[in-house]
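Excerpt of the complex: some chains, original placement.
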Amino acid sequence: MPINVAIIGAGRIANVHAGAIRSNPEARLVAVADALSSAAETFAQKWGCAARATASIAADPEIEAVLICTPTDTHADLIETFGKAGKHTFCEKPVDLDIGRAREVVAAAEAAGAKLMLGFNRRFDPHFRAVREAIEAGRIGRVEMVTITSRDPGAPDIAYASRSGGIFRDMTIHDLDMARFLFGEDPVTVSAHASVLVEPRLAEIGDFDSATVILETASGKQAVISNSRRASYGYDQRIEVHGSKGVVSAENQRAVAIEVGDEDGYHRPPLLNFFMTRYTAAYAAEIAAFIASIAGNSPPEPSGEDGVTALRLAEACSRSVTERRRVCLDEVE
Amino acid sequence: MPINVAIIGAGRIANVHAGAIRSNPEARLVAVADALSSAAETFAQKWGCAARATASIAADPEIEAVLICTPTDTHADLIETFGKAGKHTFCEKPVDLDIGRAREVVAAAEAAGAKLMLGFNRRFDPHFRAVREAIEAGRIGRVEMVTITSRDPGAPDIAYASRSGGIFRDMTIHDLDMARFLFGEDPVTVSAHASVLVEPRLAEIGDFDSATVILETASGKQAVISNSRRASYGYDQRIEVHGSKGVVSAENQRAVAIEVGDEDGYHRPPLLNFFMTRYTAAYAAEIAAFIASIAGNSPPEPSGEDGVTALRLAEACSRSVTERRRVCLDEVE
């Protein structure tokens, strides 16, 4: 029997996940809820499911799993609601901008025996996953230094940015989780620098658009993250891991692998420049993993706890910039 | 209203096309026929359509389009049957091993006013298509020399090979069509060499596994095709077009874009090594183009005529090897 799934939120990413559910024989999309009822109706029609109220979904014993695709400030309450209702929940990152609140709802879901999976989709990118598999296969020996380059094609609009919790919680958080995924060990100290080079209005709201972060683990492994809200050449998403016996890296992605040579030189197309296109396979694999963890009753990964740790690292980055010093993860809560 | 489609043949490629139909909102798979009724039943169940007899499909006024996915020696008769019945037909290559018969059924389909599209899927590969778009955009000036490298991961089994018409009609035919696609002009002369280096049993049936072909057009453009039934490193599929102002090429494809460096050097994974995986996007785009040509009532491309020309070029290659000389396309039929 396929698992009945509801989606909360009817926006862009909800549509991506609905497509993943449809192509997954083990799941069936049965309901959608959205604060805007017309959006829910359109979505319901498009995907052949019912538009319902959140409370009604929570109360429906036929619905086993919920995907939370709403704005960040609603995540914690929804996780709580569905956790209490015993639903297995997948939630887009971050859990909440407040770490205490995030911890609370993650603990509540756990207490209720409901699975909670966080939407760090990049863990499911086939290229990044192949990097981790190469590490696990021992191809580079012991991991020593991780380099993550992550640059958005352009700056977010100010309205979005002002509710996002800042670059570290909104953008770097993906890379902080990726560093943990590749280290196989938690960072214990953080140094960060940040500035405004792209969009001056971000300075007005106390945010940044260009950031560099060093993470260090107890055993001395180091990671560096390079973030920019600008990349004229596409969506720049690369990782490299240097180890005691070698190095493994994942290249950027293009729509087509052609090259033109002429008197000015050799030219390849720009990178894929939109996160949904770049991470199409990752989104599908992520939802498949969530469904599989329910079907197989295995712990979901990344977990709610992974979401809390990434948040704490983001908070440590913020403090490092503000206080101009290295911050220990222990200091954060 | 979506177009009702039937598939003749329930094998591997039929399943690929069924997937393409399912994800196409303008088409609906309604029926399947297969010489083996159990195969048709399984297929029908899997894809939610009816298993029917070929004649019944041909007679059904509700069915507008047919995909022929059966063995080569049935193609001509099926094209004829469905052409007479006024169905729009998509047929896997080749039309027939006999050029006269191929011409006949192509003409018959045309006379009946039914569209006929040939399955030269590589024209729809996004990378190869981007090569042609670069040419059309004038990025390399006038086309002068085309290089096509096409190597299968392994030799076909002898039973298949002995019914295939030989390497030129079975394998090279794709590259002959590709050369035409890139030239924008028909070859007029052909020189070919062929030998058996991979699978000695091919020599026993008069076939080859390694071949090199030169095509030349009336204006002196040259193409070279390099074929092998062996490529330990994957499914080697590359094209390069050199023109008066530059060169454009399409690289091989891999499942993941990672690289490992160690004391032995830098290592990337082998190529995708199966035609269905390598050309996934091409197959989907090909079927979409067929449906679109029906919906928009535009001529299908590649046409039945394209299929005949490719066959004639394949025949010219065979004669060139046998007669150890350059063969004019005019000599063939």
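Lettered A and B in written order, each chain numbered from 1.
Keep in mind that, in the parts below, a contact is a pair of C-beta atoms (placed from the backbone, for glycine too) under 8 Å apart; a residue touches a chain by one contact, two chains touch by 3 or more.
Note that the coordinates shown come from a computational prediction; the quantities given were computed from them, not determined experimentally.
Here 2 identical chains are displayed in place, and the whole complex they belong to in this file is assembled from 4 copies in total.
The working rule: only the chains that are shown with their structure count from here on.
Rotation relating chain A to chain B, from a C-alpha superposition: 180°, rounded in steps of 5. Annotation: 41 Å between the Cα-based centres of chain A and chain B. Per the touch definition, chain A reaches chain B in the complex via residues 126-127, 129-131, 134, 139-140, 245-253, 255-263, 269.
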